[in-house]
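Report on the following structure.
A protein chain is absent from this complex, but the other protein chains hold their places.
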Amino acid sequence: MAVGQAKIKSIGAAQSPLLGFAMFSPAILYIVLVVGAPFLLAIFYAFSDARIGSDSLHFVGLENFRSILQSPSFRKALQNSIIFTICAQIIVMVCANILSIALEKPFRGRGLVRFLILLPWVAPVSLGTIGWKWILDSIYSVITWVLVWAHIVKPYNTPMWLGEPKLAMASVILVHCWRLIPFSTVILLAGRTAIPKEIPEAAAIDGAGFWRTLFQINLPMMVPIISVAVLFGTIFTFTDMTVVYILTAGGPFDSTQTLPSYAFATGIQGSDLAAGAAVSLFLVPVLVVIAYFMLRLAHRAEVG
Amino acid sequence: MAVVETRNLSKVFKEGELGAVNNVNLETREGEFLVFLGPSGSGKTTLLRMIAGLETPTAGEILIGGKVVNDMTPRERRIAMVFQSYALYPHLTVYKNIAFPLKAQKVPKELHKQKVEWASSLLGIGGLLQRKPRELSGGERQRVALARAIVREPAVFLLDEPLSNLDAKLRLSAREELERFHRRVGTTTIYVTHDQVEAMAMGDRIIVLNKGYVCQFGTPKEVYDDPADTFVATFLGSPPMNLIENGDVIVGFRPEHFRLAEEIKDSDKVIFKFRVENVEYLGAEFILSGLLVGGLADGKKVIARLLLGHEVGVGTTYDFGVPERHLKFFDRSTEKKVAARAITWQ
Partner (left out) sequence: MMKQKIISKIIHKVILAIFVVLLAFPFFWMAIATFKQDGDLYATQNNPFLFNLAPTMAHLRYLFGQTDYARWLANTALVGVLVVAITLLLAIPAAYALARLTGRWGERLGIAIFLTYLVPPTLLFIPMSRVVAVLGLQDTIWALVLVYPSITLPFSIWLLMGFFKSIPRELEDAAMVDGLTRFGAFVKLVVPISISGILTVVIFSFTLVTQEFVYAVTFISPRSKQMVGVGVPNFLVLGDVYYWGGLMAACLIASLPVAFVYNLFLDRFIAGFTVGAVKG
């Protein structure tokens, strides 16, 4: 009797919330300090006159916001961020859907194909982008070479893939898509395999062909998964500065600047920390919207 | 309404391995309720899926309504199928689920409402039309699946173990509903199950399958009273038939025919000494299990099934007997049914 009671008591003590608190507080503390504090600092800087190399720090109200909103470079950056993100998401979703359908059923060499397809996503961003810089070089581009060989362009009038505003914008979108398609494909694939096999079979028996099954059964059932892919894809494109920095450095003439790359250019390269902070704060509204949708997804998953 | 026929139908999934379905020949009758019965791995579901068009046969032909359908897609075969999980479209309402086949077959929209209402009233689910599948109970989902199947007025119904996902209690009422449904609608139906009680209760005829082969094809009475081999003999009936080796035959008798010798009225009977080892009281009957004592059958385990009113003691040996007309004989090596013969038990 006494032994049994002792055992029960020890389990009771082990339920202590104190242990739980001790176990997660280092992580929480770290996150609050290293994420939360800088976030507040960013807001503070946006309303100040902070500069690199200067110790002065005064409150300047909405001055920074006023000046960047008037800057055509900023407006272009904002516009680009939105355009690049939306275009990339659309292209990626279509391609990832096609590719995930192609990868769904096992076939010989599927493992190798998967490895090759994943390369753009797993390679470090900057390095993959440099690879594209070489492919899109104005003089040495292999694409240009093929087009000249096929007599589609003249050798003395080759496209400046990264030098002409419209082409440069397309190139940035291209590289983003190139990076994201593997990621989205893999996520959609997981969603596809989660559909019970009997459902498309029932649809086949009911008389639905390939396209009807795809658009009326499969895709609607995959909406949560598609949402995850779109939400993450949006974050990765919208908040990325690496691709722009390496591919075009924002040029030509700021035509490919995005909010993050412009924030970097202003804040770090231009030493104007306050303006840079103000620019980067414009990322927040979009992130909040995304966070909202993520929460809704998580909630639906709990309930459903 | 149509007749389903298979000729020498086989399916091999992996080269060099045993076929899932081997050389099956069958022909349904118009409007009958035919059951594919067998344990898991017997090929019954594969057979059904080949008829549906979800698997391609390795050899043989499938005919529906007299036409060879091997090269036809499922939708061209005019069949309807109810899956084990019902496979209701989770994102569509009950109404849209039932209407989906109509949409897919390009039935004019004006007719949709009328047909859906007809099908749903047939199954008594008119009030559920705006619900989503996840809000329904198991029995309700079965009815929606049936409504979706019937709405196209198919030639053949295929049902793949639709009752196995239901609680035991629900299963009985769902089974009755299915029987009622079949009587009302009268479409040729093929029903797959591993449950021999369901097969006996529902089937007009039963095909018993084992390891991809057809063991027997007959009415419930035929497969129960006159099993073609030891597999059929032991698969049908619970508790299973007692089988005892004797010379070059196996002799079988059902537990309900194994009774106290003094109560058997038949003059021709075989008597054994039966030592009772275990008594299970099930309310309406007793299940006695024990060993035969003495003679050729010494030490064999047998089961007897007795009705109320007997007090039987564990450890006691009784004289139990089987009327000779209830003895079944199977060849010892092939395990197939053979003619009755005189044998001795000494």
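The chains carry the letters A and B, assigned in the order they are written, with residues numbered from 1 in each.
Keep in mind that, in the parts below, contacts are C-beta pairs under 8 Å (C-beta built on N, C-alpha and C of every residue); 3 or more make two chains touch, one makes a residue touch a chain.
Since we're looking at a predicted model, the values are computed, not measured.
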| item | value |
| --- | --- |
| Which residue of A:Phe47, A:Trp161 or A:Phe264 touches the chain not shown here | A:Phe264 |
| Touching residues on chain A - with respect to the absent chain | 7, 10-11, 13-17, 19-21, 23-24, 26-28, 30-31, 34-39, 41-42, 44-45, 50, 52, 95, 98-99, 102-103, 113-120, 122-132, 134-135, 137, 139-140, 142, 145, 178, 181-182, 186-187, 189-191, 194, 224-225, 227-228, 232, 235, 239-242, 245-246, 259-260, 263-264, 267-268, 273, 276-277, 280-281, 283-284, 287, 290-291, 294-295, 297-298, 301-302, 304 |
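What we mean here is this: only the chains that are shown with their structure count from here on.
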| item | value |
| --- | --- |
| Separation of mean Cα positions, chain B and chain A [Å, integer] | 55 |
| List of chain A residues in touch with chain B within their complex | 196, 198-199, 201-209, 212, 216-217, 220-221, 223, 304 |
| List of chain B residues in touch with chain A within their complex | 52-54, 73-75, 79-81, 83-85, 87, 89-91, 100-101, 104-105, 134, 148, 152 |
